[in-house]
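The next block holds one structure in the form of structure tokens; read it before the comments.
With one protein chain withheld, the remaining protein chains of the complex are depicted in position.
Presenting chain A:
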Amino acid sequence: MRREEASAAAAEAGTPRSPDLHDLSDDSDYAAAAAASSSHSAMRSDLVDQGSGETAKVDVVYEKERVTIHPTQYGSGRISGKLRLYLQQGSLFLSWEPNEGVDSLSSNSATMEIEKYRNLYTIKALPLSDVRFIRKHTPTFGFEYIIIVLSSGLAFPPFYFYNGGLRELFATLKKHVFIIRSDDDPNVFLVNDFQDPLQKSLSSLELPGVATVANAMSRQNSLSFTSSVDEAGHGSDAKHGASSSMTEYVSKQKHRSNDPGRDLSIQVLEKFSLVTKFARDTTSSLFRENHSSGGHTYGRQQQEYVLDNRANDKYKDQQITPDKDSLLSDSMESNKILAWGKPREQPLSVDEWRSFLDPEGRVMDSKALRKKVFYGGIDHVLRKEVWKFLLGYHEYDSTYAEREYLAVMKRTEYEAIKSQWKSISSTQAKRFTKFRERKGLIDKDVVRTDRSVPYYEGDDNQNVLVLRDILLTYSFYNFDLGYCQGMSDFLAPILYVMEDESESFWCFAILMERLGANFNRDQNGMHAQLLALSKLVELLDPQLHNYFRKNDCLNYFFCFRWVLIQFKREFSFDQIMLLWEVLWTHYWSEHFHLYLCVAILKRYRSRIIGEQMDFDTLLKFINELSGEINLDRAIQTRRHYVISQPLTGLPAFLLEPRLLCPSRRTVASTYKKTRSCEIPAI
């Protein structure tokens, strides 16, 4: 009888509810497994509800022991448990219950840590209708695992199947819920596919990432899925040892720019997993703010972020052969540093910079260099040179000669692209609306970009024209992305530092490859980042998160400007150069800017909550943090650092509240009261 039900369900799942080519019934593997597990499920159905005291009947259709999570990411601790699928009142649920005791070879302290997380990860009843997709990982070495991603964009940590059983799991799922293989990634199984993800992303901004994830899924190509970490996080290191001939360089560049699937939403979400534990530790030491409820509230939270498959593959590798270069050891190292504090360093000086280079001009230890910059910044005279490495325009292992050659080649290439629009005559322009519109938009923006900086000051400023030319050329180089407001904000400091049109163009172009998703037409990069930010706050400051939730502020649009142009409008021109070089090292985290958002929000949390700011007030408050940041001369001459908070070794101004504090008035007064005393009678 059970068997009948199961096969009826299977038949139903197989009926063309969606005539999708990727229906699992095509898959002989799955067909076989389905057959195997239908008997399995019939057998299991006897093991009804083990006294959970629930009234409705529970029908277990799948059960697997030794499904294990690795909560600390350190490779030493694991929690084994039992994964189940069960039917209750016609709906399928998933549960995971940890066993007693830790199967771990780890030290006592790690064991205690794991005990702490035992209950945290328990899943009592997860309705499959809440699941967006499940990603399956079948590494060549090590255990298979899955990552379950919820509609909300949240995900559970990976479940490793120590005893196998992954196939049966999917076969069982297929029988009870609508599940299809993603077009673009055969390891992704969409559980509740919805029709028009973009539409949803635009209309349901409450949870921008829901659709973004789905959207990304559907467009995702395998490259971005498998290489997100390396490419974005450690691109430069990964390239170590590879010969860097010009052709290779060029093809690499092309490849990157042609890769539309490099979708931030996935990257952002996936990489969060890697830092969840890490983030909790570091940020609490970073901010030294222990809210009584903070840790405790988190303890009740049961959801984790999307786990990065690559990182976990690495992590597994590490259990076999420790990999010094992996992100994992990286984060562990930073963890130590941040936890124990480290004296702030001087900016990278000319002599020091020389010591990083071998006789032919190669950077011998790029990681040490990035670390140095992360903790100290760069002496301004060196920026022109070092930024090119940080941005990825120069390979760390390139020689002086190669770089010179590159500059020449790239100049020629730049001129060629530039001539594409330079040669458009006014009669041609009349018939080229898109060009006119773009040019118009750029013309309008360059004259309102950093005009108070002497370099861009005054009428008929030549540098403003160079800004215009570079942006217009870029909009031809990347015609699909085009020009978007905010780009001029990024370019202005780059041109100021490079003082060279072609070099600025290429540095900007590479930066746009990192940040281009911010400017996507559908804004999905921004939605993903704001979602990621909200998850980070939820993780690091649950109380503030709750406050935002109650006050309808969860879309985090008040941080839009921070994220879109990486705090450009919040700091002075000098400060922003320092901040950006710190961010560009990707040393601590590729998403350091999001941590910075959290840091600032945490700084003001008591005011935000205390003054009961609503969305409007909060937006105003945050907008007004900018412009109030006046870096005085004294700080500038001390090379932009404020020496008041030696706790973390991070550039201290990032954490210095006075610099971010609106000076005179309170927010309430700016918002509630008029600025002019005069009340016009109408």
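Going forward, a contact is a pair of C-beta atoms (placed from the backbone, for glycine too) under 8 Å apart; a residue touches a chain by one contact, two chains touch by 3 or more; residues count from 1.
The rule is short, and it goes like this: contacts and distances are computed from a predicted model.
Q: Please identify the absent chain by the protein name in its UniProt record; candidates are "Ras-related protein Rab7", "Mob1/phocein", "Exosome complex exonuclease RRP44" or "RBR-type E3 ubiquitin transferase".
A: Spelling it out: the chain absent from the display is recorded in UniProt as "Ras-related protein Rab7".
Q: Quick one: which of A:488, A:575 or A:589 touches the chain that's been left out?
A: A:488
Q: Of A:58, A:495, A:528 or A:564, which one is in contact with the hidden chain?
A: For the chain that is not drawn, the touching residue is A:564.
Q: Of A:82, A:607 or A:620, which one is in contact with the hidden chain?
A: Spelled out, the listed residue whose C-beta touches the missing chain is A:620.
Q: So which bits of chain A touch the chain we can't see?
A: 201-203, 205, 437, 440-441, 444-445, 447-449, 451-452, 484-486, 488-489, 519-523, 555, 557, 560-561, 564-565, 569, 615-616, 619-620, 623, 670-676, 679-682
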